[in-house]
Structure formats: C-alpha cells, structure tokens
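Left out: one protein chain. Kept in place: all the others.
Should a chain be cited, it is by its letter among A and B, assigned in written order, with residues numbered from 1 in that chain.
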Amino acid sequence: MTTTQAEENNKRVPLMKTIRENRVAQGLLLISPANIYLFLLMVLPLLLVVVLSFLSRGTYGDVVFKFNPSNYTRLLDPIYGRILFYSLEVGIETTVLCILIGYPLAYYIARAPARQRSLLLFLILVPFWTNFIIRIYAWIMILRAGGFLDDVLQWAHITQGSLNLLYTPTAVMIGMIYEFLPFMILPLYSSLEKIEFSLLEAAADLGAPPWKVFLRVTLPLSVPGIIAGTILVFIPALGMFVIPDLMGGAKTILIGNVIRNQFLTARDWPFGAAASMILMVLTMVFTLYYTRKAGFGEDLLV
Amino acid sequence: MSEKKPPIWLRIYTIIAYLYIYIPILILIIFSFNTMKLNIRWEGFTLSWYSVLFRDQDIIQATQNTLIIAIISTLVATLVGTLAALAMQRYRFPGYAASETLMYIPIVIPEVVMGISLLVFFVMIHFTLGLVTITLAHIAFNIPFVTLVVRARLHGYDNAIDEAAMDLGANEMKTFWRVTLPTILPGVLSGAMLALTLSLDDYVITYFTAGPGSTTLPLRVFSMVRFMVTPEVNALSTLWVLTVFVVLLIGQIVQSRNS
Partner (left out) sequence: MTSDYAIELRDVVKKFITPEGNELAAVDHVTMQIKNGEFFSMLGSSGCGKTTSLRLIAGFEWPTEGEVYIGGKPIGHTPPYQRTVNTVFQSYALFQHLTVYQNVAFGLEMEGVSKDEISKRVGRVLEMVQLKGMDRRRPKQLSGGQQQRVALARALVKTPLVLLLDEPLGALDLKLRKEMQLELKSLQQQLGITFIYVTHDQEEALTMSDRIAVMSHGKVLQMGPAVEIYERPTSRFVADFIGETNFLEGKVKSVTGEKAVVTIHAWEQELTGIATAKVQAGDDVAVSIRPEKIQLIEEPVTKQNSLEGIVVRSTYIGSDTHVYLDVRGQTIKVWDQNRISTVDPNAFYRKGEKVWLSLIPENTVILPKD
C-alpha cells in the first residue's frame, strides 16, 4: 500500500493523531478533569470519613489512631435511635406533605393558559431562588413569642398569651415545608406540563368522569415528577440541621444536628463520622431502591 | 391546551397557597422599615436600617467574598462540567459507568455529610480553611449539576452538524468552537446559572469549609438571624429578594425575546 501525503502529515504528530482517531481516547480526555477533581474532593474525603469513624477521640478533641468500634455501638443507644427515627419521620412527613400541598398547585400551573403560567412560575421561582435562611427567618418573625402571629391573634382577641409556637416540632415542620415546597412543585409541574391534553380528552371521550381521568391517566403520568421531587426533598430533609437549629431549639434534634455538634462543639470527630456514615447508608439505601424502580427523572430537566 | 376552567376549589386553593408562600416574605419586607429595634411591634417608617446595612463592613466583605467564590466556582465547574457532559453523551470509554456514578454522588449525598467530609479532608492535608477551601468545595458540588443540565440539553443534538462542519473544511478544533459550542451554549448557560445560584445560596457546605476569618453572605445572614435580630437582617433580606426578583425578571424578558 502506498503512503500518501495525507498519511505523511498524520505521522508527524503521533499523540494528536491517536487522540484524533481514537474515540475512546477523546472520551477519556474529556471526562478526566471531572473525574480527577471529584475523586480528590469527593471520594477521598468520604473514604477519610469512613476511616475516621473507626478511630478514637483524644483527650483534647484531637484524633487518635486507635481502632475504636465503639463509635458505632454508641449509636445503638436508644437516644440516638430516637433521633434517627425522628429524622426519618421528619423527612417522610416533609416529603409527603410537600407532595400533598404542592401537587394541586403544580397541577393548576400546568393547566393554566400560557401567560398566566409564566407569571405563576415566576412567582414560584422568586422564593425558590431566595436564600433559605431568609425565608426561615420570615417564619421566625411570625412564630416567635410576641411575634407577628401572636400580635395579630391578640389584637383580634382570639388568644391572650403567647402561643409559643417557635421552638416546637410544629415550627420545625412549618419551616421544612416552607423550605422544600418549591423543590417539589417544580419537578411536579415539569412532568404534569408534559402530559398531552389529547390523552385526557380521549379518556373523557371514552366516558371517564374527571376524578377517574385524574386517577387513571394524569396521576400515573406524573409519577416521574413525584419521584424527582421526592429525591430533591427527602434526601436534603434527612440531613437538615439548620431549620431544627433555628426553629426547633433544644427540644428538636435531628441526626444532622448530632453530626454538626460532634464536629464543631463536642469535638468528637470519630463519633460524628460514624453518625455521618449511618446517614450516608440511609441515603444510599433510599437512592438505590428508589431509583432502581423509577430512574432519576433527568429527562425533566429538558 | 384544554379550554376548561379549573374547578373553583382548585382556584381558591391556589390563591391560598400563593399567599402562604408570599405573606412571610411580605412581612419581612414591611418590617425592614420598622423604627423599633427589637422588631416585635410596628412603630414607624424608617430607612435607617438600610443605611446601617450599607455601612456594615462585615456585610460588605461577606458580599464580596460570596460573589468572588460564586464566579470562580461557576467558571471552573461550567468548564469541567461541560466537557464531562460531552464525554458522557458522545463517547464510550472504559470506566463509563463508574464515572457516571461518581458524577451523581454529590447530588444524592446530604450536604452535611459532604461538608464534614471536606472539613476532615482539608484538616488532614493541613490545608488552612478559608476562601480557597470554600471555593474548592463549591466547585465540587457544582460540577455534577452543570453536567446534568448540559447532558439533558445534549440529548437532542444532531451529530450530523459536526460532520457537516468537518465536511465543509473545519478541523476538530474549529468545529468545536464554531459549531458545537454555539449550539450547546443555551444549555451551558443554564448550567452556569444553576451553579451560580447554588454557590451564592450555599450555607451548609460553606459552613464547614470556612475558616475563622472568611465569611460569606449566607453565613452572615445565619449569624444575624441567630444572634442579633435587628431589622438590619430584614433590610438585607429585602434587598436579596428584590435582587432575585429583578434578575429573574430580566431572565424572563431575555428568554421571551429569544423565542
């Protein structure tokens, strides 16, 4: 076989040629920055935490390299068991309530005429993009003793003393829902909006009453949205510590608070690491089980 | 689109829901003009808290830090994330599945866990906590989000246009710059926007990776809310909400102009 001028040219830069001709090499080149970065700053730190969870705490709060499985056995203590269950409870409640509260809203927006829809979406996005601490603060202002709610109720002579709503589990719940509602509404809206109305009309045409159309057609088709929303709400809710911290006081402690305390106040890093591992396991179990059944819902991003 | 009007109960529900969402914010805004320091009862109208805000050095520093961190982390994450998205949508290589899993970890991991793991990491390699560590952390959680968004946009990409460009005389580099990139640009910008917002807003991860001297706006807001509840917080919050409002509005206008 004769060598052409073209082949001569290609011989000059062997590495470039390999990359140009070899698609596998190109792919690897493109993905490596992300892979390297995430490995160093994601995988490695997590591995360190795993290792850490088996070590001991020194007298001054430093870390001693002594194998210590007691971090995990400590977690078996009923105190922590209760905290764990409470965290799960809060996570599930938040998710379910967000679905129940958010679904009708998402439905309305998806069905609204185009102009109204843009406006409604815009109005959802403004609080969504506003920093969540600010939004929590708004509720603190309202719920605390002598705060806005108390003021209004007392002024209307409905109550006399303070309701003392702040620093209760109820307050935490209100805060959690307020924070996570937009995260549920947007994916729900996205998947509801994709439902072709000709399907609903066809169902009605075949004789189904509105509630049946909803149950048998709309609801099943909106499941990807429910799933995406659940992932976006449940996982962060599990690890949440800011809202219980600000709105729940000493009475409401979630696993996130435990972790935070171990790392910043109590300075028992190994124990905190162990608690983090438990949280990680919970999250991974949920994610694996859930996404195996239903996928990630990334198509909703388009 | 069905022409039928939604049932009455749904309409009422929607109105109530929106009120539920907005009334707290409105209260917040109103009270930013309150003369009373303790912020409990409405006394009179004043702008003084805003001037306090503008003179607060901590806030100014925090805002600067927040912006710098957000911009740098967005730029890096957008670059790395876009390349990764291209890799994952168009190529097959060994370790593809592992890369995909790696990419999704930051999205499904609770922020607390990611925060403490980074704290442990930085301490263990004796890297002083400060603005740099915050930025590195932000890049880490931004990359997957950018990748996700850009990948979603790449789904419908017609590879033939890249071939057409090469057919017409553009080599690989030129094809990328003149054809591929402009075509995926809307997706890349979406991803960048998302990254920017996540960075500006982030509290938990920043909390764990910040050093004693470095503070960002969300961190500052938190301590203000926790410890010194004066209407200055309200003023800051009001401005924040307003900024979001204006930016989103501009975004909407630009979008409707393009379509």
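Keep in mind that, in the parts below, contacts are C-beta pairs under 8 Å (C-beta built on N, C-alpha and C of every residue); 3 or more make two chains touch, one makes a residue touch a chain.
These numbers were taken from a predicted model, which means no experiment stands behind them.
**Student:** Which listed residue (B:165, B:205 or B:244) would be found touching the missing chain in the intact complex?
**Tutor:** B:165
**Student:** Out of B:48, B:63, B:89 or B:183, point to the residue that touches the absent chain in the complete complex.
**Tutor:** Per the contact definition at the top, the residue touching the missing chain is B:183.
**Student:** Which subunit B residues touch the hidden chain?
**Tutor:** Answer for subunit B: residues 158, 160-161, 163-171, 174, 178-179, 182-183, 185 touch the chain left out.
Definition applied: only the chains that are shown with their structure count from here on.
**Student:** Just the number, please: Cα centre separation of subunit A and subunit B in whole Å.
**Tutor:** Measuring from centre to centre gives 14 Å for this pair.
**Student:** Would you mind writing out the residues of subunit A in touch with subunit B in their complex?
**Tutor:** On the subunit A side, the touching residues are 20, 23-24, 26-31, 33-35, 37-39, 41-46, 48-49, 52, 101, 104-105, 107-108, 111-114, 118, 122-127, 129-142, 146-148, 151, 178, 181, 197, 200-201, 231, 235-236, 238-242, 245-246, 256, 259-260, 263, 269, 272-273, 276, 279-280, 283-284, 287, 296, 298-299, 301-302.
**Student:** So in the complex, which bits of subunit B are touching subunit A?
**Tutor:** 1-2, 6, 10-11, 13-14, 17-18, 21-22, 24-25, 27-28, 31, 39-41, 79-81, 83-84, 86-88, 90-96, 99, 102-106, 108-114, 116-121, 124, 136-137, 139-140, 143-144, 147-149, 151-153, 155-156, 172, 197, 200-201, 203-204, 208, 217-218, 221-222, 225-226, 233, 236-237, 240-241, 244-245, 247-249, 252, 256
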